[in-house]
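For this depiction, one protein chain was excluded, whereas all remaining protein chains were kept in their positions.
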């Protein structure tokens, strides 16, 4: 299991008429969570696309909204990889408000696509190898 | 069962570096789908908040990404209410591309909140009554 | 002079905590305005990029906020090309609310870039020719 915490502040742009973070904008938090989790492992998603020519489109998302996120709150995004990635990688996102209450949970599944052939591939070794120590 | 189709065009603003509709922006399509479905029944969500003081926060979303949505495509959003709403209303969104291929599926569950007491309530009668003929 | 009107509805996603359209989201309305104006002339921006390999990055925007745009309002975007395009094309956007009050004005200037050479070019003839009758 590998887990990483990062933070993101709720901006005015992200709120809606209800006064809270718009439900569609949580997906940006999942993105921030998984990109920063990869960076914490020494990889950037930018390099993955630009140097390795692998992209990771999202296949499936499940989101559970528990409490609203308020304007200007500094949210904590906890991203966990529970299972060794294969043709699918699964990121679990637990989002906490400033009082560290769990306000949101999501499970995001992504594919690996070889951008040259446009075909599904398995998790590339440069990512699998970084995760290996956490799944032993 | 009640079902309604409406359309929305993929704007440049909605695309990302991959060249397709950003995965987080599908939530806006679900919103358009359910608001226009309510309008087709003779209700507006705006009146619901402003006159009836009921808001409908999202509780749960499940999304399945099947094919990408391309820039400038006129998507069809088919919104279906399969079950009589109780304390939860469930909207199913099937999204089709310009060739009417199914590219995306989502199930969105929302609560009803009385804005005066800030408490969960059952589906208000003015909405339940509109749907009644479709569930007999 | 060439002018074209189109419409766009203010979605919940577009609003912010103040209850109105977020100031940054007007840029999407300018985009809708100029893309639909080009479509009304028989051109699509999508073809321009994909077939003609010309892109139009924004160089300069000036926006004047006069009245707020409310949730669920069907706004009218009036897009006007007042000057024959050269190396720059200027779109003027007047945005009206549902009562047809002018609520917003913007002037947006864009370049033409040849995507093969990555260099600035003049307005391509297939667009200039469409506009010619309106500037005589």
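A few remarks follow.
Order of writing sets the labels: A, B and C. Residues in every chain begin at 1.
Rule of thumb we're sticking to: contacts are C-beta pairs under 8 Å (C-beta built on N, C-alpha and C of every residue); 3 or more make two chains touch, one makes a residue touch a chain.
Keep in mind that what you see is a predicted model, and the values were worked out from it rather than measured.
Touched by the hidden chain within the whole complex are the displayed chains A, B, C. Across C:43, C:59, C:88 or C:128, the residue that sits in touch with the chain not pictured is C:59.
Mapped onto chain A, the footprint of the missing chain covers residues 11-13, 27-28, 31-32, 35, 44-46, 71-72.
The missing chain lies against chain B, touching residues 12-13, 15-17, 19, 22, 24, 71. Take chain C: the residues that touch the chain left off the picture are 17-18, 23-28, 30-31, 49, 55, 57-65, 68.
To be clear about the criterion, only the chains that are shown with their structure count from here on.
Homomeric contact chain A/chain C: same residue numbering on both sides for over half of the interface positions.
Our note on geometry: chain B versus chain C, Cα centroid distance of 28 Å, whole angstroms. Touching two or more other chains at once are residues 12-13, 71 of chain C.
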